[in-house]
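Please find one structure pasted underneath; my questions will follow.
Apart from one protein chain that is not included, each protein chain of the complex appears where it belongs.
By written order: A, B and C. Residues from 1 in each chain.
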Amino acid sequence: MVAALNAALRASLDRDSKVLLMGEDIATLGGVFRVTDGLAKDFGEQRVIDAPLAESTIIGAAVGLAMRGYRPVCEIQFDGFVFPAFDQIVTQVAKLRVRTDGQVAMPIVIRLPFGGGIGAVEHHSESPEAYFVHTPGLRVMAPATPADAFVMLQQAIASDDPVIFLEPKRRYWDRGEVDLNVDIAHATLMGRARVTRSGSDVTIACYGPMLRTCLEAAEVAAEEGRSLEVVDLRSLSPIDFPTLVASVERTSRLVVVHEAQGMASVGAEIAAVIAERCFWSMEAPVIRVAGFHTPYPPNRLEQHYLPDVERILDAVDRSMAY
Amino acid sequence: MVAALNAALRASLDRDSKVLLMGEDIATLGGVFRVTDGLAKDFGEQRVIDAPLAESTIIGAAVGLAMRGYRPVCEIQFDGFVFPAFDQIVTQVAKLRVRTDGQVAMPIVIRLPFGGGIGAVEHHSESPEAYFVHTPGLRVMAPATPADAFVMLQQAIASDDPVIFLEPKRRYWDRGEVDLNVDIAHATLMGRARVTRSGSDVTIACYGPMLRTCLEAAEVAAEEGRSLEVVDLRSLSPIDFPTLVASVERTSRLVVVHEAQGMASVGAEIAAVIAERCFWSMEAPVIRVAGFHTPYPPNRLEQHYLPDVERILDAVDRSMAY
Amino acid sequence: MHTHGGDDFVQLLTPEGERLDHPDYPLDVTGDEVRALYRDLVMMRRFDLEATALQRHGELGLFTPIVGQEAAQIGAGRAMRPGDFAYTSYREHGIAWCRGIEPLTLMGLFRGVTNGGWNPYEHNMAIYSIVIGDHVPHAVGYAMGIQRDGTDDVALAFFGDGATSQGDVHEAFVFAAAFHSPVLFFLQNNHFAISVPVETQSRHQLVKRADGYGIPGIRVDGNDVLASLAVTRAALQRIREGGGPMLIEAVTYRMGSHTTSDDPTRYRPHDALEHWATRDPLERVLRLMEREGWADGDFIAGLDAEANAMGATLRDGTRALTPPDPLTMFDHVYAEPHQQVTDDRAFLARYLQAAPSGDLT
Partner (left out) sequence: MHTHGGDDFVQLLTPEGERLDHPDYPLDVTGDEVRALYRDLVMMRRFDLEATALQRHGELGLFTPIVGQEAAQIGAGRAMRPGDFAYTSYREHGIAWCRGIEPLTLMGLFRGVTNGGWNPYEHNMAIYSIVIGDHVPHAVGYAMGIQRDGTDDVALAFFGDGATSQGDVHEAFVFAAAFHSPVLFFLQNNHFAISVPVETQSRHQLVKRADGYGIPGIRVDGNDVLASLAVTRAALQRIREGGGPMLIEAVTYRMGSHTTSDDPTRYRPHDALEHWATRDPLERVLRLMEREGWADGDFIAGLDAEANAMGATLRDGTRALTPPDPLTMFDHVYAEPHQQVTDDRAFLARYLQAAPSGDLT
């Protein structure tokens, strides 16, 4: 996936001279995950910028650059370091378009490696998506595969809206087919979910790092004679409810899976909406599989914190038991 | 309510010499809403502190004061100004207890006037509670009446946990009986909801500024022959689901009301949990009444943004129509 | 504490209306130029009066008075070129004036019919920024854009003494210094952040902050429009020539309340207004003009008439500012459609149709 993201950045830098990258350690080092590797060399320091160590002004400066006509793509090094920039994101990036009655665009992408499962120290494994989904004015996207990472990042950069682009860091090293010649304009539309695996018993909604885990669960379930339909949400704001509702109307059951803690989360939103829209067809309540209501634990305990195949199958069981 | 909060602060300062107040304009001025009026005079500059204009370090310094054994009560002047402090709140205040394996307590209260309806300019009418409810390690409370404000603020200050204390600013000027001699230890427990009005047709769950509006709606509904039960949540983290479930089991219908935008909100959490726990008894899906997915509008439009009696009754109608 | 009261600043016009020379900031001005500046000052003071009155009459929810700070702002504003870009807080009516934004346009925010009010690109001035400090990094980002465009424009960030405590303002200094960006930080030290005196933000002169970043700083008499003009001009010129960021601290005083909701009697030292009244920014220009014979009765009467006309336009125009259609609140949340907004908008549209008054609380 790292290579796919790198290729997407390269393509975007090539396509539009207004695209700039900014972040900590992204130029000379090429990013701690090497997502920007080689880009400073090829596009120069003016377009691939090593910033001082200050997230708030990485985003704040991006706002000014956007106002001057640029399209900044900012990297926040890890999920846990996005909070110093929270004010600029929520108060300025998300709101400036509406505050100026549409006269100022905020074509800013904030790339955020997120999620756990890589054995990192604290603050390096968080899933802050709900904070952004709750915030009007932001789009939130999370690719789950290299192919989607390649397409979706380019779409995010091309969008005139600000996008929080969540990169599932435990999938950074995943390999997969990427069609580098895909026509971005005709690829799966931004904001659309995708039914990644069809099934008839229970719908599983997930995104980012959990897609692979959910597909594994579906494999195991299939062996046990249960047919799971796996929906990759891809976009978290907006959420593609039409696709999800259509799936749930077929299966009558839904399990939502994410790593983030559950209270007032994306899973809560999905459960609330589906419970309403599919009220007459649900044969079981929406079951949520999420991180616990604790700060992310020390990494030797993360396997217990993170939803895994077993917990997903347990939720499927509970759903089927209704 | 302002007087009740002032009395609660005074009582807490009197009771425990470790209690300190810190914020912008709280000492000499007595706070822009006069909640701290007179306290600097009576308790001195060492205990009622006018801080430099920097929210992040108001909270960050409170962390250090707490580590030195103090119990800081911080005022953030308005809801929209809490975001510069977001990192300190989410990363430090919420997590330090668990990060130190319980050895460091964070008895910090963050007072936050919140919500709209007072005709203020932008950033002065927001409802950021979902951000905090989503964050493990924080307690979130919102009183709706002067009497509760008096009790709950003292409970929050006495708690060893950090509390985001949301004060419904459009109710600041509400008057109501406050028993200044109430025994805090025996008052309604922290974290408990209260059935403010009993009814049989539909349960309305709300908190803070919306309680009065919901009670008004219940009055109107009663005239039309509909019996609404109004539950004042009081605490948003934790949420008192036992009380809420008991109510919904009686009425089989739930409407959740808040000013905050709906996506991944407190309303979503409640809808998700109730849909699951009351799956067999619900005669209608949970209906949510919330702010829209837009930044808070210019104040001349706020009446359209904020849930009002009509919108609540409309939701009741929709619930009853199932 | 008097660290902030010291007169160690650039002054070109004394309170008594005497011209001073300054080796680094020479300024030749003609009678016409001074008259033009005086007109700006007078219009701003009148604007302030009128807007305050409009608030008192219930036509505005709130207003942020400028009185006392006219010279700092007009001097800086008149030093700017059209291609420069200003980021300000909520009290820079004088900058808006110099950027060609009609006084009436500013009323939209305070009347609650918009959160902005003008097209930033038409005037090269961002909308007012209310969250303290937030806009200062924006100016630096804009300046980084200027660098990439290769023009000699400058971005300006206007902010107050209170704002200097915010982390964002510091970070903006860091970035500007690191990238040597063409940005002018213009700090109006009006001695208060609401009720909190500047000494709570710093026991040290605020201009000294610049030293720590290797950014040149200049302290100027903010009640002296000529000094503010000359110093800002010189700074802008230096920045245009590639000199990198600069900081100006304009020492002034907020003669009014913080906003019309504020009650300064609770915290303002009782003799402060008297003291600062002797340093009034308008008075000294008038004295200079009298001294030089640049202002006759006709000029003054003409100005008065112009101010009256502006006041009338402002009053009538403000009353005529009506809230937009409620559905417009959904219009610009996103550039491209967002389902949640579409749904919420549809809900409100249906709802408004059912209950057209829409105002039932």
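Simple rule for what comes next: contacts are C-beta pairs under 8 Å (C-beta built on N, C-alpha and C of every residue); 3 or more make two chains touch, one makes a residue touch a chain.
Bear in mind that the values here come from a model prediction, so they are computed numbers and not experimental data.
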Mind giving the shown chains that are in contact with the missing chain?
A, B, C
Any idea which of A:50, A:75 or A:259 touches the chain not displayed?
A:50
Residue among C:37, C:177, C:220 or C:303 touching the omitted chain:
C:177
Just to verify: which one of B:139, B:197 or B:288 makes contact with the chain not shown?
B:139
Chain C positions in touch with the non-displayed chain are 164-171, 174, 177-178, 180, 199-204, 208-214
Need a quick check: the contact residues on chain B for the chain that isn't drawn.
20, 46, 51-52, 54, 56-57, 59-70, 72, 87-88, 91-92, 97-105, 136-137, 139, 159-161, 190-191, 237-241
Could I get the residues of chain A that touch the absent chain, sorted low to high?
24-25, 28-30, 32, 50-54, 56-57, 80-81, 83-84, 119-123, 213, 262-263, 292-295, 297-301, 303-306, 308-311, 314
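One rule holds for everything that comes next: only the chains that are shown with their structure count from here on.
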By label, the chains that touch chain A as well as chain B are C
Just grab the chain with the largest centre-to-centre distance to chain B, centres being mean Cα coordinates.
C
Suppose each chain is reduced to the average of its Cα coordinates; what separation in Å results between chain A and chain B?
30
Inter-centroid spacing, chain C versus chain A (mean Cα positions, whole Å):
40
Could you give the separation in Å between the centres of chain B and chain C, each centre being the mean of its C-alpha atoms?
36
Where chain B touches two or more other chains, by residue
80, 83-84, 122-123, 262-263, 292-295
Per-residue multi-chain contacts in chain C, two or more chains:
114-115, 131, 167-168, 329, 333, 338, 340-341
